[in-house]
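What follows is a single structure, written as structure tokens, with notes after it.
One protein chain omitted, others in place.
To keep things simple, chains are lettered A and B as they appear, and every chain counts its residues starting from 1.
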Amino acid sequence: MKKDIPGLSCLTDYIWFETQSRTEMINITDRLDALVVKSGVQEGFCLVSAMHITAGIWVNDEESGLKKDLMEWLEKLAPAKPDYRHHLTGEDNADAHLKRTLIHHQTMLPITQGKLDLGPWEQVFYVEFDGQRRKRVVVKILGSKN
Amino acid sequence: MKKDIPGLSCLTDYIWFETQSRTEMINITDRLDALVVKSGVQEGFCLVSAMHITAGIWVNDEESGLKKDLMEWLEKLAPAKPDYRHHLTGEDNADAHLKRTLIHHQTMLPITQGKLDLGPWEQVFYVEFDGQRRKRVVVKILGSKN
Partner (left out) sequence: MKKDIPGLSCLTDYIWFETQSRTEMINITDRLDALVVKSGVQEGFCLVSAMHITAGIWVNDEESGLKKDLMEWLEKLAPAKPDYRHHLTGEDNADAHLKRTLIHHQTMLPITQGKLDLGPWEQVFYVEFDGQRRKRVVVKILGSKN
């Protein structure tokens, strides 16, 4: 959905995922680039937020070793195990809620001269901790068209 | 405080807390919903940020078991204990500063069609790690009225 205000533009979109495995990291930078172009915003902000509470957003390096390091480290700090209180409800994913908390569930990206103003190595990842079902990310872009 | 700009609206408010116990989790989603309505913003952003450095904001599930899991897990990763350097100043709450860091102190919520655009289970919590005194959260809403 795109909306124009005098001097401003706003775009809202949702990116859907249904991962094959329980945990997965998906680089969404290209999709965000395309949404920024579609928005027409030249100077503004782009919010990217995982709407399901067992997934997060990570802004870091597209390097396969580091990505595995991250997932192993999260497993160590917030391990999957049976004895969480949350599991008394029938759920089995308390660790996924904690992992989302550790990496944080959202990022705000600056848009400068019509493009995402990222550092040289910054890439944006959707990080799934309890997948194999349909889940989504909200992308909200707001800023100046000029 | 509400301010109108051509096409835009801005609202700033503060939510005060004085918890009974040292640690507490308070669901503030309803209060934020009410502020969004008051702002008149249809498309925009709502920043929610804990202004005191021993409290944070958590966007996750309203489930009592998980909330206890979170607090136990934070205690394990950032335990209350005497031997922090910060305590040489007379303070006793270094763990609370670290817990705020772990869950992060703020969130940015999208507003779409006049409502907080949250996922199906997303709820917003003020998480107090060193309470029993007056502390506040700033809420800043900016966006289009149309």
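Note that a contact is a pair of C-beta atoms (placed from the backbone, for glycine too) under 8 Å apart; a residue touches a chain by one contact, two chains touch by 3 or more.
From a predicted model like this one, the values you see are computed outputs, not experimental measurements.
Among B:15, B:28, B:41 or B:98, the one in contact with the hidden chain is B:98.
When you scan B:36, B:59 or B:78 for touch with the missing chain, the hit is B:78. Set against the missing chain, the residues B:25, B:80, B:116 or B:138 yield one that touches it, B:138. Even with one chain removed from view, subunit B keeps its contact list with that chain: residues 1, 3, 5-8, 10, 12, 45, 47, 49-53, 77-78, 84-89, 94, 97-98, 100-102, 104-106, 108, 136, 138, 140, 142. Although one chain is not shown, part of subunit A still touches it, namely residues 6-8, 43-45, 58-61, 63-66, 68-70, 73, 77, 102-104, 107-110, 112, 117-122, 143-144, 146.
In the analysis below, only the chains that are shown with their structure count from here on.
Chain centres here are Cα averages; for subunit A and subunit B they lie 20 Å apart.
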